[in-house]
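Every protein chain but one is kept in place in this view of the complex.
Each chain gets a letter, A and B, in the order it is written, and its residues are counted from 1.
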Amino acid sequence: MREVFFMIFSIFTVLAALGVVVSRHAIFSAFSLVLAFFGLAILYLLWGTSFVSMLQILIYTGAIVVLFVFVVMLLDLKKEETLDSAKTGPLVMAGLSVWFFSLLILRALNRATYFKSTNVEAASDIKSISTLLFSKYLWGFEILSVFLLALIVSACVLARAEYMERKADQ
Amino acid sequence: MIPASVQILHWSHYVAACLFALGMFGFLIRKNAIVVLMCIELMLNAVNLILVEVSMRSGHPEGLIFVIFIITVAAAEAAVGLGIILNLYRAKGTVNIDAFRELQG
Partner (left out) sequence: MMEFLLLSMILIPLLGSILNGLLLRSGSPARTGTLASTAAGLSFLAALLLCWNYLSTGQIVNVNFEWLRVGGLNLAWGFRFDAITVLMSLVVTGIGTLIHIFSIGYMDEEPTPYRFFAYLNLFLSAMLILVTGANLPVMFVGWEGVGLCSYLLIGYWYEDIKKADAGMKAFVINRIGDAGFLIGIFMLFQIFGTVDFESMKLIVDGSGSLNVRWLQFAAFFLFVGAMGKSAQIPLFTWLPDAMAGPTPVSALIHAATMVTAGVYLVARMGFLFRVSPDVSHFVATIGCATALFAASIATAQRDIKKILAYSTVSQLGFMFVALGVGAYSVALFHVMTHAFFKALLFLAAGTIIHGLHGEQDVCKMGGLRKHFPVTFITTSIAVAAICGLPPLSGFFSKDAIVFAALTGPYGGPYLWAGLSLASLLTAFYMSRFYFLVFFGEYRGNAHPHEGGWAMKLPLMDLAIGSAVVGFLGMPHGLHVLPNYLDQLLVPTVPGWEEAHAFLTEIQSMVVAVAVALTGIAIAAFFYLPNPARSDKAAPKLLAIDTILKNKYWVDELYEVVFVVPFRFLSGVAARIIDPRVIDAAVLFPSRLARAGGTLLTFIQSGSSQFYLWIMLTGGLLVLWQALKGLIV
């Protein structure tokens, strides 16, 4: 049963990702992205990391992609380029180098020592994760919160740049 | 709770590699800045998947912590990136990244 789920959702995710890359219009890319993230959430669930899976759904599909969709709809992107406009040479080149790149990474991963030790199950429940997060990684967590605050401010400034400019002109 | 002893799950880093490759491919050839940003998100997710696999198979929950961090940073990055793209669009009326060559040496 799990094998079937895994195979279905792996293929689903990869196809959705392909959709992101090849869609003619950005809005289709955004929808494909939702699907890809959803598929990934299922894969996390299959791994038994339900907490990460929830985060994936909440943040990626819930927040980020919505942002993307908003922006795409905000902008008037009638005659945007498509994949076809790219020349064949770069296409082939990109394909080859990406293929080579992932091949290298894969072979490295296959030989990594972590993968040799099977059948060891990590504690992936919320309790143990949050214990780690608030003890060993407390500093990283706190720094990240400050970082997020800075990002909120900067995002506001960027989005309201026009307003700020007008204010500066007066 | 689904036990992770099933061998087929050990193929998930191939899935991750495919996602990463697709993301990078799109990054290289797409001209729409928004789609380029989406491709970055794809690559980040591929890394997340590998981290989850490594973490679960080796029994170190640290990988999950990093996944959480990465998700957070990715969200922030998307917000700021989109803000920048909005401003670029305001400046030139397009989000084609070939139109922005002002940093030419």
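In this section, a contact is a pair of C-beta atoms (placed from the backbone, for glycine too) under 8 Å apart; a residue touches a chain by one contact, two chains touch by 3 or more.
This is a predicted model, so every value here is computed, not measured.
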| item | value |
| --- | --- |
| Interface partners of the hidden chain - shown chains only, full complex considered | A, B |
| Option from A:Met1, A:Ala108 or A:Val146 whose C-beta touches the chain left out | A:Ala108 |
| Touch list for chain A against the chain that is not drawn | 97, 100-101, 104-105, 107-108, 111 |
| Residues belonging to chain B that touch the chain removed from view | 24, 27-29, 31, 97-98, 100-105 |
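By definition in this document, only the chains that are shown with their structure count from here on.
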| item | value |
| --- | --- |
| Averaged-CA centre spacing for the pair chain B and chain A, given as whole angstrom | 4 |
| Of chain A, residues touching chain B in the complex | 2-3, 6-7, 10, 13-14, 17-18, 20-21, 23, 26, 29-30, 33, 36-37, 40, 43-52, 55-56, 59-60, 63-64, 67-68, 71-72, 74-75, 77, 80-81, 83, 85-86, 90-91, 94-95, 98-99, 101-102, 105-106, 109, 112, 114-115, 117-124, 128-129, 132-133, 137, 140, 144, 147-148, 151, 154-155, 158-159, 161-162 |
| Chain A-facing residues of chain B, complex | 1-6, 8-15, 17-26, 28-32, 34-35, 37-39, 41-42, 45, 48-50, 52-65, 67-69, 71-76, 78-80, 82-87, 89-90, 95-96 |
